[in-house]
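Removed from the display is one protein chain of the complex; every other protein chain stays in position.
Note that the chains are named A and B in the order they appear, and that numbering of residues resets to 1 at the start of each chain.
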Amino acid sequence: MRTLIFLLRKEFKQIFRDKAILAIIFVMPSVQLIVMPLAANYEVKKINLAVVDNDKSTYTQKLISQITSSGYFRLQSYNASYDQAYEAIKSDNADLILEIPQRFERNLVRENKEKIFIAVNAINGTKANLGGAYLSTIISNFNNDIRMKLTVGSRFSQAPTIEIVSSNWFNVHMNYRLFFVPGILALLVTLVGSFLTALNIVREKEVGTIEQINVTPIKKHYFILGKLIPFWVLANVIFTIGLLLGRLVYGIIPAGNIGLLYLFVGVYLLAALGFGLLISTFAETQQQAMLIMFFFMMVFILMGGLFTPIESMPQWAQIITKFNPVRYFIEVMRMVILKGSTLRDVASQFVAVIVFAVILNSWAILNYKKTN
Amino acid sequence: MQNNKSDATEKVIVCKDLTKRFGDFIAANEITFDVYKGEIFGFLGANGAGKTTAMRMLCGLSVPSSGHALVAGYDVYKQTEDIKKKIGYMSQKFSLYEDLTILENIEFFGGIYGLTRKEIKEKGRSLIEKLDLQSEAKKLVASLPLGWKQKLSFSVAVLHDPKIVFLDEPTGGVDPITRRQFWDLIYEASARGITIFVTTHYMDEAEYCDRISIMVDGKIEVLDTPSNLKRNFKSTSMDEVFYQLARSAKRSD
Partner (left out) sequence: MKQFLVFVRKEFYHVLRDKKTLLILFGMPVVQILLFGFALTNEVKDSPIIVVDYARDVASQSIITRLGASQYFKLKRNVLSQKEIIESFRDGKIKAAVVFPDHFNEDLEHMNKAQVQIIADASDPNTATLVTNYVSAIVRDYQSDRTELMAVPYQIIPEVRMLYNPQLLGAPNFVPGVMALVLMLVCVMMTAISIVKEKEMGTMEVLLVSPFQPFLVILSKAIPYIALSLVNLGAILSLSAFLLELPVKGSLLLLIGESTLFIICCLSLGILISIKAKSQQVAMMISLVGMFLPTVLFSGYMFPIENMPLPLQIISNVVPSKWYYIIVKSVMIKGVGFMYIWKETLILIGITTVFLWVSLKSFKIRLE
């Protein structure tokens, strides 16, 4: 126990002496937490529209003005021909072409139907899908308006309609920041905690001080605890800063119990730091440690449900995510902060994280050799 | 230079047929020797002869492939943690924490070896006085010149009065005056009854030892007092003895 105190004092002194590390610990996550949610937004808005209006009638003008006033589209250019508009797509100036055929208005009235052409740059599938859907909806509304006017009093205006009322719970304004801030905070806490732990130990290896430690009678688990506790404390500090920033900058107040959040973070960090430890036992140089960490973190983040939902993954990928501790943390952060979930709701995640903490740390301790 | 001590019969290191293999490579091949309490035991050999490997096995840093060894009465296979309580170690890589001050390093290593707060304070003070580092005590170790770091490193390694202290090329890259001062520290520790186990390249340092062994290609070729060795090899200096032996070596780095 006394040894542990000496170890802890040494670690804290070293951390607070290294200004670069302090900046990394405190400034970097704060900046990221402020900037990233501003940029992270999947909303499809401001789709650049290239119009080829071969009719130039009152109808087409009305349609185009309805489209531009919807807020989803930005009228980029009027083009004389489809080929000209296609050039705009090729040079990335337009995302979507709307081509109205000649005598559109006349044909619609006389022949009861007329086509309209939409070509979407579909490289980004989601954006194309939603953009196309928005445009179709606007056209269909426009269509209804016209029909109403042309068929006043007839039976068509009285077709049965189902009114769809949608409400968005937990995030009424569909604010993406509400969605991303808890996830990004989870990510930052994980990154800083595990990276620092791994690099710190590998650095002792590189410099050679670890050899000095290995010939002393320090018990393995004390040495490891001496490394874990400081970074556990620091990660908790970062988490607190993050919560405060979320509240001050984005006005996010956890709907659930803050004590529950800290309880979960406390346990989760044991798993995250244990992972850093484990990596440090495999790596010989800092460059290696960093790269290995980077690799796993990338997989953890991509498979953690931060940017794309886990439910959308194929079955095999969903099974992989079960072995990803970051996934549980992101889930719990969102559940507790946004939905006010309780301990009972997140019990399964708790169990998973405890299992991770035990396995990763035991593995690291077994793998950390004082002798070889 | 031989100062045979009274209790020279107590063996602190017993090493028999100790071997370490890395795949096909035999780094240390059935080495056998004893080290007596209080003596200064020189462990010589060219680069790659296997000195460091042998030393790491005795310190409990490396598990032997075969053979037996007792260090301070403890077995190097099963009781490495007990060995570690009884030994001090100074590696060729400088191994104090550069980003801690001198005092903080003393405090840390003292604490790890279970010294009481009072002991750390007293020993630390006398150590700093002895090395004449009073004005540097609160400076980061990184700011010290190499020679001072080495002396400090040694003093920290014997801070807890170990039975044996292992020194792996402790004076590499240090000027002759500092080397002389370093050896004064070694004698002083030896006089306190601490056994010194030291590897070195410098043949003049070999002459300071009570007994020396010379390793060639993983084996101990000779083991005797410096004067006996010179007599047997009909040489006037240890340099010549060493060259005669080293010429037969097949491996080098």
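We adopt the following convention: a residue touches a chain if its C-beta (ideal position, glycine included) is under 8 Å from a C-beta of that chain, and two chains touch if they have at least 3 such contacts.
Here the structure is a predicted model, which is why all the values come from computation and not from measurement.
Enquirer: With touch as defined up top, name the shown chains that contact the chain not shown.
Expert: A
Enquirer: Out of A:F16, A:Y78 or A:F295, point to the residue that touches the absent chain in the complete complex.
Expert: Going through A:F16, A:Y78 or A:F295 one by one, A:F295 is the residue touching the chain not shown.
Enquirer: Which of A:M28, A:I229 or A:V249 sits in contact with the chain that's absent?
Expert: A:M28
Enquirer: Tell me which of A:Q102, A:T342 or A:S362 is the one touching the absent chain.
Expert: Among A:Q102, A:T342 or A:S362, only A:T342 touches the chain that is not shown.
Enquirer: Using the document's definition of touch, tell me which of A:K46, A:R106 or A:K322 contacts the absent chain.
Expert: Residue touching the chain left out of view: A:K46.
Enquirer: Tell me, which residues in subunit A touch the chain that this view leaves out?
Expert: Touch set of subunit A with respect to the missing chain: 20-21, 24, 28, 31-32, 35-36, 38-46, 89-92, 108-109, 112-130, 132-133, 135-136, 139-140, 142-143, 146-147, 150-151, 155-156, 158-172, 174-176, 178-179, 199, 203, 282-283, 285-288, 290-292, 294-295, 298-299, 302-303, 307-309, 311-314, 316-317, 320, 331, 334-335, 338-342, 344-345.
We adopt the following convention: only the chains that are shown with their structure count from here on.
Enquirer: Measuring centre to centre with CA averages, how many angstrom lie between subunit A and subunit B?
Expert: Using C-alpha averages as centres, the distance is 56 Å.
Enquirer: Which part of subunit B faces subunit A closely enough to touch in the complex?
Expert: Against subunit A, the touching part of subunit B is residues 59-63, 80-82, 84-85, 87, 89, 91, 93-100, 104, 107-109, 111-114, 140, 166.
Enquirer: Spell out the residues on subunit A that touch subunit B in their complex, using ranges where they run on.
Expert: On the subunit A side, the touching residues are 2-3, 5-7, 9-10, 13-14, 17-18, 207-209, 211-219, 370-372.
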